[in-house]
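Take this structure first; my questions come after.
Only one protein chain is missing; all other protein chains are in place.
Coming up: chain A.
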Amino acid sequence: METPLRFDSLLVHGGLEPGPAGATSVPIVQSSAFAYETADALEDVFRGRAAGQVYTRLGNPTTEALERRLALLEGGGTAIATASGMAAITTTVMTIVRAGDEILASSSLFGGTFSLFRDTLANFGITARFVDPLDLESVRAAINDRTRLLFVETVGNPKLDVPDLPRLAEIAHQAGLPLIVDATVTTPYLADGAKLGADIVIHSTSKYINGSGTSIGGVIIDRGVFNWNTARFPHFEPFHKKYRQFAFTARARKLVHKDVGACAAPFNSFLLTEGIQTLALRMERHCSNALVLARFLTKHPKVAWVNYPGLEDAPGHGVATRLYGGRYGGLLTFGTGSKETAFRVINALRMAKNLANIGDAKTLVIHPASTICADYSLEDKALMGVCEDLVRVSVGIEAPQDIIDDFNQALDAI
């Protein structure tokens, strides 16, 4: 067993095994396949009788080091690293649902996830129902015999609503459903999957876990706590029989992840094992800088509204305080009354980058209604909490005064 290190130390040492020649960083094993001395030895690995690597689409030593660390950070279990956050979500859902099944999901999802559920998966006979995750009664009421999972984001991107996850877990579990949580925005630093009651935790590691915007990646962490041996999941029966609480991971690894092929690249896994070491330090700064900027914007005469769960009067403040220990993440949104003024502010920013990403060390902004949510109807945008004047800010780790100065001079432009 691993020594019970604290979170900040696990970020640095978790899952690390002695490297060649005493190397202390995770070696990049840039090899597509792995050779065995004998046919018998390779047969044993293929049959699952022995642990070992076969082919990088199925597993790779660099990626495995990352997987070990990420699983430890979520309070235990087992992890599968994927090519992107979307690959992690797709693999997870395809492992659980079959044609004719339903997904119950939060209505305030990241746009890519919303479109995967509503459009792409609909082509395969899977129906998604979207509910307001803050309205627990409507969540309960939307569950039926075909529902196979409940999917929510810890903090909706970009709506910044904060669902009460332990209560959603209760509702899901009473109905025999797994709670799947996309924790990209909060990271395990704000709360781990165990605390939130999640059965499966997903991250787009492209964001805070990488920390520098250098590569795309995702991860699925199966906490090994959900009982798949029920009438809702007859297709899990052979996997449950052999792998018990890890039936989900076995089904994902042996079928969907292997066959879909959205594997992590070893070099990206290396960058992630490097980046994640500073997660606690960075998140602390992201959180404190976001609070400083949110307070500054609140007082600015040209700002019509600000949403940041760290503000006392923000709708998500109470739940966020209880779940995330007084830390509220690095995302905030604000409005200046119109799309036109939003564009003027973005165009006038000097340090903050205008791009479609979050979780970088740099401060990032975007106008979601005209970019990442441009394809959605006004109704869908309203569901996702995207109004025409909304600017999303992913607050970076720069000197807080420089961030304030940048927004201050940009707001002067309107």
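We adopt the following convention: contacts are C-beta pairs under 8 Å (C-beta built on N, C-alpha and C of every residue); 3 or more make two chains touch, one makes a residue touch a chain; residues count from 1.
By our rule, contacts and distances are computed from a predicted model.
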Name under which UniProt lists the unshown chain, selected from "ABC transporter permease subunit", "Probable oxidoreductase", "Outer membrane channel protein" or "Sulfur carrier protein ThiS": "Sulfur carrier protein ThiS"
Touch criterion as defined above, residue of A:E64, A:D360 or A:D406 at the omitted chain: A:E64
Of the residues A:T249, A:N289, A:N307 or A:S394, I need the one that contacts the missing chain. A:T249
The one of A:P27, A:G52 or A:G176 in touch with the missing chain is A:G52
Touching the absent chain: which residues on chain A qualify? 1, 44-46, 48-55, 58-61, 63-64, 67-68, 78-79, 241-246, 249-250, 253-254, 258
